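With one protein chain held back, the other chains of the complex are shown just where they sit.
Chain IDs A, B and C follow the sequence of writing; residue 1 opens each chain.
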Amino acid sequence: MRNPVYTAIAIGVGIVVLLGYFLQFDLLINLRIILLEWATILVATTLLIGVVNLFIVHWRKSTTDQPNRVNSIALLAGLTITLGVAGWFGPTDPYSLWIFNYILIPIEASLMGILSVVLIYAGVRLLRRKPNLLSIVFIATAVVILLMTGPLFGIDIPGLAELRIWIGKVPAVAGARGILLGVSLGIIAAGLRILMGADRPYGGN
Amino acid sequence: MEEIYCPQCGKTNPIDNKFCDFCLAHLHPQEGGSADSESISVPGIGENQNGLGGHDSDSNVPDWLSELQQSKEVENEEPLDSDSELGKPADAISDWMTGVSGDGEATIGEFSPAAPFLPDQEINESQDIPHWLNDALIEEETQDLLEDERLEEVPSASEEKDVSQGDSSPPKIRDETSGDRENAGPLAGLKGVLSAEPGAARVRKPRTYSAKLKVSTSQRAHIDLLNSLLEDEGQPQPLPQRRSISQQHMLRWGIALVLLMAILWPIVFTNQEMPLPDYDEGSAEVNRLISQLPENARVLVGFDFEPGLAAELDTAAKPVFDHLLSEGALLTLISTSPSGPILAERFIQSFQADQLLIYGLEYVNLGYIPGGAVGLLSFIENPQGTIPFTIDGLVAWETDERNGLPATAGISQITDYSMIILLVDDPDTARMWIEQLSPTIINPQVLTSLVLITSAQLEPVVRPYYESSPQPVNGLVVGLRGGAAYARISGGDDFPGKFWDAFGMGTFVAALLILVGGLGYYVIPELSRTARGQEKVKR
Amino acid sequence: MNLADWIGAFLGFVLTLLVFSYLIGDNPLFRITLHMFIGVSAGFVAVVAIYNIILPRLFVPIFINNSSQQILSLFPLILAGLLFSKISPRFAFIGNLPMSYLVGVSAAAAIGGAVTGTLIPQVLASMNLFAVQSNQAFDASVGLRLVNGIIILIGTVATLAYFQFGKYSQASEKTQFQTWIDGLGQIGQVFIALTFGFLFAGILSAALTALIGRVLFLVDFIRDILGLLIG
Partner (left out) sequence: MDRLNILGLIFVLVFFGLMIAASVVLRQREGRKLREIPAFVRLRRAIGLAVEAGSRLHISLGRGQLLSSQSAIGYVGLSILDRIARSTSISDRPPVATSGEGSLGILSQDTLQDAAKYLGVESDPMRGRITGLTPYSYAAGTLSFIQEEDIGANLLIGSFGNEVALITDAAERKVGMTLGGTDNLTGQAVLFAAAQEPLIGEETYAGGAYLGAGPMHIASLYAQDILRWVLIGLIVIGAILKLFSVL
């Protein structure tokens, strides 16, 4: 049996915050603001715990004799140096910006660059993997949009530019809206399951 | 009936048995294929020995000895296996699995027999079932069969009689060892299995009872099955998928090469610039709004993108900010992602060469609003209370008691800003900003306008907000194309031409690759399959 | 460029090449680079969190506010302290209290956000497509708007219908209603594929821009080096 205290806290706090979204009573609104403010601070704390967790995992890995330990050492080095420099001088100091500009941005932007190859590869294989109407529609749309996003050597294919704008304005909006509405139904269901105590991801068994 | 003693457990077996019925050790060292024996001994790790030349190099070494060597090496490997990831094995089975399947490709990568010939990746990709899965399967099969055997071996009345003629009955032997857990050899990790100690083989006198009585048909069937399984596994795999894997590699390499060439070409060789886009309504609207800003207008700028997209958003935003700063706007920088404040600072620094921007006077960096939509809403409702300090700890706002920074002077609520510009790469973040801001700014009395500079991927998400009426988004610069259009509209000729050329080439080649490559990749195998089918029919 | 910039550019050059090496195949150097990246980005996140939230919002209020606010600001401090027990598996249970608090708040925030942020605005936006001013003359542009509005409406409805989970008929025979829903779902799928295709092209062009940015950087660096060597 789970500890009922935790469930009660989750449900109680949740209901107050939820009602605060819809009902405009001063007391409720103030209570909601305070509860959310605390939650915001706690989320930042979990972020720090995440960093500590990362550190511990890789510290353990780097101190045991295993083949991937060099990766963990690299991670720890990156983490400690950044914490030291940015923590001491401040995150927007030129020293911190140096690390950001010459280590973080090159790696992340290159990963994003690799993504283009990965995505083209996925696009090329899609038809073979799932030969159906949806894949054809997907690929045809992607190709038309791609062609019309770039300057296309200054060549003007009549109708194609208009088609691109129309797709972006009409059918893509319809699809996106349908998906978003469906997703919000899913979100409400998942949230309500927590608020009625059916799902209890917090510990306390 | 001729019989043979097992060199490992000392029991008798029919002469034509390849393996001992009891401990699965090799009965004929010189005949047994080494691959077989190793597959049994310790899958995964046992295979390694093959690569290291354990058996092949010296077939005279008796099996039990080589088994012993192996088991020692296996023991040495164990620290490798008990990686911190693994759950602490709580029972014998998970313990056994831990030992068997190893953890991490390190084991496979380093010791796989194929390692000298193929790079790691090839091994991993070249088989339908990964090594570790193979090993686990073999071991599991072995385990199942052995367990079945044990169950079925509960002696029937006649068997009991026969067995009693010997010195001791098999169950008794088992009892002797049942408390121990094997830590080496083929049955590592199992409790209550027959002793594999070489000493036992030497000390104990061979039993003299007929094996015929012991091996039931079902056992025989199981053993045959096991043998055939193991032989199959021991066979070198023909790597049926290898061709298609290398095909995939080739495809990847091909795509990368063509794409890089297409991008490099205009960057390195050509000077012929592709035409900037003619006109873009969203960008034109942004241009108009900025031109209409009052003197020293306060502008709130949200930097909400990931550093990976810095190239796209920086380039798209550059012409807009050139224009904005030339109008003398004072900037307040903010973000809802932790990397945002640093990206903001970096972006502002990129203007310093042309135009000196003094911190606090012309711009101020408020840093990061935590808590996603909740935090953002609280900032919109009460900016001063939510972020009282700048990222470097200065008091950000002017209050009755204290002086704030000039860049934020006169701002007490969000609608005091003349314009809010948002640089964003994520649809959820964009929607979050728009949805949270729109109740406040869609108000005829509010003069604050919201302008979005977004990554190209966001167009279908943000365009409806721009198109709808009332308009929650008043201007829209989408991706590199939007930035190029803005540069053309504002007359700024400093839009990086090579960038735009490479972009034109890149998008064209990408579209072509997907279209032609996709069709080719689909059609060619289909054609060859049809051709193969026709050949078969002819035959 | 000063020396620090030269060193930085060289580092950036090498790191870019190391990441690009993944295109040839996965390799240990690529992984080391990735791990360094994870460490650096985590370091920045931690520092920004400390500078922007932990210090000004957790600790500063205790010292500068009046007594009632000071007491109030002790609560998050205590909760955050309890949360830190999650670092040790043995004492993790102490942190269950703040976690259950966080889960409750976040579930409510999710529901509130979905209803007020997505559901209501999107439904209203779908309706507003048909808001034609009564005094406005019905011309071609209004007609076009209505046609587009109808397409968006059908697309939205069909996409929503595609997600229908329950079946209205047993497997053997389909009721008319079920056939109708299935048909609508098929149309919805086409709209979904179209939307994804559009988004995919956008993502690809964003990724291409990043790739171009990196290639430009590499080429510029080589040019700079050559310029320096040749003079």
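Criterion: contacts are C-beta pairs under 8 Å (C-beta built on N, C-alpha and C of every residue); 3 or more make two chains touch, one makes a residue touch a chain.
Quick caveat: nothing in here was measured; it's all calculated off a predicted structure.
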Seminar exercise, completed: Neighbours of the unshown chain, displayed set only, are A, B, C
Exercise. From the list C:16, C:156 or C:209, which touches the chain that is not on show?
Worked result: C:156
Exercise. Which of C:18, C:190 or C:203 touches the chain that is not shown?
Worked result: C:203
Exercise. Of the listed residues C:15, C:79, C:97 or C:119, which contacts the missing chain in the full complex?
Worked result: C:119
Problem set entry | Hidden-chain contact residue, picked from the options A:9, A:36, A:86 or A:99 | A:36
Exercise. Of the residues listed, C:109, C:151, C:190 or C:211, which one is in contact with the missing chain?
Worked result: C:109
Exercise. When the complex is taken as a whole, what residues of subunit C touch the one chain not shown?
Worked result: 26, 31, 34-35, 37-38, 41-42, 45-46, 86, 89, 92, 95-96, 99, 102-103, 105-107, 109-111, 113-120, 123-124, 126-134, 146, 149, 153, 156-157, 160-168, 170-171, 192-193, 195-197, 199-200, 202-203, 206-207
Exercise. Hey, which subunit A residues sit against the chain that's not shown?
Worked result: 18-19, 21-24, 36, 39-40, 43, 45-51, 53-54, 57, 60, 68, 71, 108, 111-112, 114-115, 118-119, 121-123, 126, 129, 138, 176, 178-194, 196, 198-199, 201-205
Seminar exercise, completed: Note that subunit B touches the chain not displayed via residues 84-88, 90-91, 93-94, 97-98, 100-106, 121, 124-125, 127-128, 130, 132-133, 136-137, 140, 306-308, 337-339, 371-375, 425-428, 432, 457-458, 460-461
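Here is the rule we use: only the chains that are shown with their structure count from here on.
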Exercise. Once you find the CA centre of subunit A and the CA centre of subunit C, what distance in Å lies between them?
Worked result: 4
Exercise. Using mean CA coordinates as chain centres, what's the subunit A-subunit B distance in Å?
Worked result: 16
Seminar exercise, completed: Note: subunit C sits from subunit B at a C-alpha centroid distance in Å of 19
Problem set entry | Junction residues of subunit C, two or more chains touched | 23, 41, 44-45, 48-49, 51-53, 109, 113, 116, 118, 125, 195, 198-199, 201-206, 208, 210-211, 213-215
Exercise. Where does subunit A touch two or more other chains at once, residue-wise?
Worked result: 36-37, 39-41, 43-44, 47, 68, 90-91, 96, 100-101, 104-105, 108-109, 111-112, 116-117, 120, 123, 139, 142-143, 146, 149-150, 168-169, 172-173, 176-177
For this session: Note which residues of subunit C are touching subunit B in the complex, please.
Result: 23-26, 41, 44-45, 48-49, 51-53, 55-56, 60, 109, 113, 116-118, 121, 125, 128, 195, 198-199, 201-206, 208-216, 219
Exercise. Inside the complex, what are the residues of subunit A that reach subunit B?
Worked result: 33, 36-37, 39-41, 43-44, 47, 57, 60-61, 64-68, 90-92, 96-97, 100-101, 104-105, 108-109, 111-112, 116-117, 120-121, 123-128, 131, 139, 142-143, 146-147, 149-154, 168-169, 172-173, 176-177
Exercise. What does subunit B use to touch subunit A in their complex?
Worked result: 79-80, 83-84, 104, 106, 110, 251-252, 255-256, 259, 274-277, 306-311, 338, 341-342, 345-346, 349, 365, 370-371, 374-375, 378, 391-392, 456, 459-461, 463-464, 467, 479, 481, 500, 503-508, 510-511, 513-515, 517-519, 521-522, 525
